[in-house]
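My questions will all concern the structure given below.
Shown here: the complex without one of its protein chains, the others still in place.
By written order: A and B. Residues from 1 in each chain.
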Amino acid sequence: MAKIRGTIVVNTERCKGCNLCVVACPVHIITLQKEVNRKGYNYAQLINEEACIGCASCATVCPDGCIEVYKIKMDK
Amino acid sequence: MEKEVLLMKGNEAIALAAIRYGVDGYFGYPITPQSEILETLTLEKPWETTGMVVLQAESEVASINMVYGGAGTGKKVMTSSSSPGMSLMQEGVSYIAGAELPCLLVNVMRGGPGLGTIQPSQADYFQSVKGGGHGDYRVITLAPNSVQEMADFVKLGFDLAFKYRNPALILSDGVIGQMMEKIVLPEQVKRRTDEEVVKQCPWAATGHTKDRKPNWITSLELSPEEMEKNNIRFQEKYKEIEKNEVLYEEIQCEDADYLIVAFGSMARIGSKAIEIAREQGIKVGLLRPITLWPFPKDIISEYADKVKGMLSLEINAGQMVEDVRLTVNGRIPVEHFGRLGGIVPDPDKVVEALKAKIIQ
Partner (left out) sequence: MTKEEIISQGTLAYKKPTLLNDTQMHYCPGCSHGVVHKLVAEVIEEMGMEDKALGISPVGCAVFIYKYIDIDWEEAAHGRAPALATAMKRLWNDRLVFTYQGDGDLACIGTGETIHALNRGENITIIFINNAIYGMTGGQMAPTTLMGMKTSTSPFGRDAKLHGYPLHITEIAATLEGTAYVSRQSVESVAAIRKAKKAIRKAFDYSMAGKGSNLVEIVSTCNSGWKMSPEKANEWMKENMFDYYPKGDLKDIGAE
């Protein structure tokens, strides 16, 4: 069965830590980091690389366009 | 080829001259005594011939903002109104000046304040030459005294507006707008193509092409340092205009002992008044500012050293007289004569006023 693996790249300096991507992620694998960026925002990060399905929900709802999403179909 | 001489109102002359000069758009709202401009344009249907857009807007506020929108795209756009409508437009004029856009405004003045009267007046002098809306800005102000000049100043106004990217205003009044005179209309000029507009106005919002940065038409600048730079740039531009673009007419000034200073319709009364005065042995000349801003300071200053006094003749309570006094700076007496409420002064009364106020 084909399985989709995905990942995201967050522009952490552009991120304002609004948390909307965290809420939108259907597999609950994004959180805001304890560390802050140069503007003082707790930026978003993927915490479970294995579980990302590349659905782009996080990137779609991101008001600042901080997230790039990549995905690949795995034959297993 | 012999030129065709026509008979028409000043307002009609502006409308026809606009079509002939290849204006791209007119946006206006009816108000007496200038409604013939919009009426003539809609009757002529220039959208079928030159492609000129003519639109009756929902208000003067909308008209001036349509002009702002069109001017920002580099097109030749204009509006016209009369005093109360011009008051409504002042915010838009301020934006246009702040965004440094060219456009032509026409004010066929009537008496105020408020709804006032539909009779002629020159009481919007201050509003026109001192900015009018908020902020430090100036509007190039042309004062026609004939139907011919109403037509001719359409071209002059647009040429100056585009030369300096600044609004220009034809400041007329109910007399010049409504009276009929003979006139020779300018030759028909082709409207610029869109490609020509893009080429001539690289600053305009015409669609962002890859060979340049996106164009932003705005008067907004939140950085005080940048905003100060903008204002300094405006002031330098205004100084250039004051240096280069002053226009005036001198009638029998060479040997004059006294000077009448008058613009627009009042210059016509003034020219009759100097004739009457000279019949009585009083040597009076007429100086007619054609540009009210830039104001013909240098020539008035020169005459302040030659004549014994000046009378500023205006259909208002005394507005231009302040600029004449500033220029003369106390060297000779400067007085004002005018009527209010829409009454045009009689030339005989002008001579009487000259005797009473200046000659004594």
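What to note about this one:
Note that in this section a residue touches a chain if its C-beta (ideal position, glycine included) is under 8 Å from a C-beta of that chain, and two chains touch if they have at least 3 such contacts.
Given the structure is predicted, the values throughout are model-derived calculations rather than measurements.
Note on the undisplayed chain: of the listed residues B:46, B:92 or B:309, the one touching it is B:92.
Remark: the omitted chain is touched by one listed residue; of B:194, B:275, B:322 or B:352 this is B:194.
For the options A:36, A:51 or A:72, the residue in contact with the chain missing from this view is A:72.
Screening B:49, B:200, B:218 or B:301 against the full complex identifies B:218 as the residue touching the chain left out. Although one chain is hidden here, its contacts on chain A can still be listed: residues 5-7, 9, 14, 16-20, 23-24, 41, 49, 54-57, 59-72, 74. Chain B meets the missing chain through residues 24-25, 27, 53, 55, 57-59, 61-63, 65-70, 72-73, 75, 77, 91-92, 95, 99, 194, 204-210, 214-220.
Here is the rule we use: only the chains that are shown with their structure count from here on.
One inter-chain figure worth recording: chain A and chain B are separated by 61 Å, centre to centre, where each centre is the mean of the chain's CA atoms.
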